[in-house]
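Every protein chain of the complex appears in place save one, which is left out.
We just call them A, B and C in the order they show up, numbering each chain from 1.
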Amino acid sequence: MLRFLTAGESHGPSIATILDGMPAGLAVSSAMIDRDLLRRQQGYGSGGRMKIERDHASVTGGIMAGRTTGAPISMTVENLDHAKWRDRDIEPMTIPRPGHADLTGAIKYGYRELRLSLERASARETTMRVAVGAICRAFLLEFGIVIGGYTVSVGDVAVAPSGLVPVADYLDRFARAEESDVRCYDPTTSELMRTKIRAIMESKDTLGGIIEVVALHVPPGLGSHVQWDRKLSSRIAGAIMSIHAMKGVELGDGFLETRLPGTSVQDELDNVLGDLVTRSNHAGGLEGGISNGQPITARAALKPIATTLNPLDSVDLATGHPVKTQYERSDFCQVPRAVPIVEAMLCFVLADALIEKLGGDSIDEMKPRFAALRRARLDDLHMDAVPWRFDYLT
Amino acid sequence: MLRFLTAGESHGPSIATILDGMPAGLAVSSAMIDRDLLRRQQGYGSGGRMKIERDHASVTGGIMAGRTTGAPISMTVENLDHAKWRDRDIEPMTIPRPGHADLTGAIKYGYRELRLSLERASARETTMRVAVGAICRAFLLEFGIVIGGYTVSVGDVAVAPSGLVPVADYLDRFARAEESDVRCYDPTTSELMRTKIRAIMESKDTLGGIIEVVALHVPPGLGSHVQWDRKLSSRIAGAIMSIHAMKGVELGDGFLETRLPGTSVQDELDNVLGDLVTRSNHAGGLEGGISNGQPITARAALKPIATTLNPLDSVDLATGHPVKTQYERSDFCQVPRAVPIVEAMLCFVLADALIEKLGGDSIDEMKPRFAALRRARLDDLHMDAVPWRFDYLT
Amino acid sequence: MLRFLTAGESHGPSIATILDGMPAGLAVSSAMIDRDLLRRQQGYGSGGRMKIERDHASVTGGIMAGRTTGAPISMTVENLDHAKWRDRDIEPMTIPRPGHADLTGAIKYGYRELRLSLERASARETTMRVAVGAICRAFLLEFGIVIGGYTVSVGDVAVAPSGLVPVADYLDRFARAEESDVRCYDPTTSELMRTKIRAIMESKDTLGGIIEVVALHVPPGLGSHVQWDRKLSSRIAGAIMSIHAMKGVELGDGFLETRLPGTSVQDELDNVLGDLVTRSNHAGGLEGGISNGQPITARAALKPIATTLNPLDSVDLATGHPVKTQYERSDFCQVPRAVPIVEAMLCFVLADALIEKLGGDSIDEMKPRFAALRRARLDDLHMDAVPWRFDYLT
Partner (left out) sequence: MLRFLTAGESHGPSIATILDGMPAGLAVSSAMIDRDLLRRQQGYGSGGRMKIERDHASVTGGIMAGRTTGAPISMTVENLDHAKWRDRDIEPMTIPRPGHADLTGAIKYGYRELRLSLERASARETTMRVAVGAICRAFLLEFGIVIGGYTVSVGDVAVAPSGLVPVADYLDRFARAEESDVRCYDPTTSELMRTKIRAIMESKDTLGGIIEVVALHVPPGLGSHVQWDRKLSSRIAGAIMSIHAMKGVELGDGFLETRLPGTSVQDELDNVLGDLVTRSNHAGGLEGGISNGQPITARAALKPIATTLNPLDSVDLATGHPVKTQYERSDFCQVPRAVPIVEAMLCFVLADALIEKLGGDSIDEMKPRFAALRRARLDDLHMDAVPWRFDYLT
């Protein structure tokens, strides 16, 4: 079982994570982790924070001589900003920002000022998810599994819908998205997104959007239909929905499938030289809550960031008076920067599911097991034609 | 902590569940449970099964003299159908139905025929979720929390979008939906949905749709922003996505929020006689992954059932030949029947979160705690105006 | 992950369990399960209950055509006694029996009479643990792992201490213990135990004792030292201590090791034709919380049953008056009957740990993985002699 906890506040000394359950023998470098941290810091429509600090994950346990040891991996990222907050008086924040945890956190924990909510609820926390995700990504890559993602919409600007996307095209999308500062693979749409974001910045407002993440070369058989909390679909949806500002998740064709007849949304099967191949991938690689060997696709709906330069109506909790919200530095459009976060959560869930399938405690132990997995191939399936009886042991 | 496991196959002797963690002293009757089981069996567009068997949950542990005892609750529902399957030879099923767990389950578990997947992957399993949900519903009702749901679309037929819905209107929707055999609160749309379903039945096809579930009078402060897997939003999304044929979940305005500027999707606050009241509920009652006291709203996207009378292209795994799928009795449109299933999962998650917030082991112990919960009220919040310092213990 | 829940009361209609996570393809028969259930019902010093009912586990899910399917396994055992309790008025029980959950359960759950504690706290619940254990035992046996147990003391009558016990001798002990109605492998001690128990019965009192359980042929590498809750030692101790009337657990030489110098309690190593062999097994097969390939040995201390024919001083909670406890049918010495219960918990923990090590979803998938496990053999270890550096990624 893979598990991780994160800790730390937005303006505290550092943020931290412990990732427990990663097998031994995985090669990991700072470059691997920091690359994803940097991706999280870059994107058109960001506010100023990523200019002040370039995140670096310091590994203090679980990785020695460049390889995981099987021991829990502890990582921290410093908040360079902390110095500015450390030794000064903090003015209590008493005006909740609609759409944030300011008020709900204060009600829950009994805070007498709202900054205590803000400090932990901040998306700064996702830095550690990205660090965890980078290690899970390296693990998955050992088995040829590739995770990528890109922006598919910002506000009402969206890429054109596509039919079945070949694996090579997904790889191409990943590469092209990285070249775009809105993380969209389509240059024309990228330009429209940039225009859209520029306009929203000028109107002192914010914009959300939709991110698609894709996992390639996932073997069939991860997750299970047998118990509600073991479905891979459920685990992916729960993990993605845990990201800040997330309001929706869909798998495969998602909501679109509710509008079409059953005969047009299932993925029909062909026998191609013994391989069982689907003609389409409406299901997004998941049938019965189990991976089917096709690319796993998920779309994540991020609402616009709740902190806007144009203030919103709120109430000063210290006085009861109606007031406007006060601005706290933030992004105008977080969607491009959120792509590696959504990828990270998908990496984590798939790494967990793969460890469950393969068992074992080291890459060396897992590799031959992976090679021997049953595939969607006639040769592997050995169907019987022998009648049988239920014969419950009643 | 509340937890449950289910067991049993579609045509086995019975299906079963154990629900662990329900406090003592909750009044539960067979009528309460069977009412939801009946709701799950009724709906326009259903196949034949609910005509043969009317489900009854037999409680064999954890409820004595009409009240829960705090001990785990075990329930079973008989499969009346079992008699027909018990003593006969089962012909191996070797043609996977696209969109089902037939093939993925067989690859995962090494089955040499596909019925073993089907038997457990069948939505028959949701019977026990509904039974569990009925008990959780009774528990929530002790604290005034009401959960309901309805169909908002079938295929491309959908109810008109609505702005802020008052609590009374939600109650009205729940009541009217129950009078409709498509479980839609709007009579005109209901008629269109019926027409749509009738057409799909005639074309031997299937249709999915969207269900909205709503929780009223949920106190603020359930769930937490402090750790990724404790967000109520994540737990709701994971639980709903675990339902059969589910491909999408959205909370509040969900995907719609990705298309609008930030200033129009947050819920601005007013002070109404000391109560902090939001003017809208775009957030669906969840801010920062924590309930905010507004109605919690979630929408669930069900794809059309994968079993269609019009067969699909598949492969006979015993021979490798291309063949058409064979029909297995099923619904044409499961959406109306799925409403109580989605409600059940929401009931479970909220009961779990409420137990976490209240602690305690009996209704009597929890009642005064509930009454003392901090509310979204100025009187409860006591905001300080005293400057403070971070002062980490570094 | 393997997990199970049990439910049901001592005089309710039945007791039940759901075991989730057992791989597919394991052959299981009623005979296997009922054999252990029968062992649990037999033993010198038992009260009358096992004469009235012979337990049979009815499997209603997860095992079809004699093999597990990977789906959760649901089992129930009827309480034949229930008929006598069902339709009669239950006189409230208001005198707590010292040493039972009577009073603590009532305080916790707010019961207004004590039978509600008794009904669930009864050791009748262990019937389902034994059923779960029987399936885990069958699973372990597929990999050659054998679990057995025996009584090592009853009151102050104990078997003689022994040094290193060869595997063949353990097998012999298991066999001979089954022939003894006190489940002790040594005939002379058995006779003394019987005499002791007879005397305690005559004095209307009860006696506890110590049970040793042993797991043979466990591969090295189960459990882990890397996180506190993953140590196999911790998991075994927690599982055994969860059994009714349990007051102590020791692993290997346990408390004895606290009295001896370090050089005499460690198990020194030899190279025997490439195998790394320990000369002794003081550690009970566990080093650093990880199995080392030697027999895993644990001893469980059961206190005497708290229900005694000679009454104890208590208080009538309805009146506040000092009174004597009332007798509720019970054993005089439960130790012989508890042997299969302790075995069952060890079987469960080891099956869980083995599934974690092997991963996979079917016996067929796991068998080759088991065969390839690294052993305590020079050939498997490939020690490097190359200097290296810590090189943390700080």
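The rule we apply is simple: a contact is a pair of C-beta atoms (placed from the backbone, for glycine too) under 8 Å apart; a residue touches a chain by one contact, two chains touch by 3 or more.
Bear in mind that the values here come from a model prediction, so they are computed numbers and not experimental data.
**Student:** From the list C:23, C:70 or C:155, which touches the chain that is not on show?
**Tutor:** C:155
**Student:** One chain is left out of this view; which of C:15, C:184 or C:237 touches it in the full complex?
**Tutor:** Of these options, the touching residue for the absent chain is C:237.
**Student:** If the hidden chain were put back, which residues of chain A would touch it?
**Tutor:** 3, 5-9, 12-18, 20, 23-25, 60-62, 64, 69-74, 76, 108-111, 116, 119-120, 361-362, 364-365
**Student:** So which bits of chain B touch the chain we can't see?
**Tutor:** These residues of chain B touch the chain that is not shown: 1, 20, 28-30, 33, 57-60, 63-66, 70-72, 221, 224, 226-227, 355-361, 365, 368-369, 372, 374, 388-394.
Note that in this section only the chains that are shown with their structure count from here on.
**Student:** Counting only chain pairs that touch, give me the topology of the graph as line, ring, star, complete or other.
**Tutor:** complete
**Student:** In whole angstrom, what separates the CA-based centres of chain A and chain C?
**Tutor:** 42
**Student:** Between chain B and chain C, what is the separation of their C-alpha centroids in Å?
**Tutor:** Their C-alpha centroids are separated by 38 Å.
**Student:** Report the inter-chain centroid distance for chain A and chain B in whole angstrom, where each centroid is the mean of the CA atoms.
**Tutor:** 24
**Student:** Which positions in chain A touch two or more other chains at once?
**Tutor:** In chain A, residues 221, 224, 226-227, 374, 388-390, 392, 394 touch at least two other chains, as defined above.
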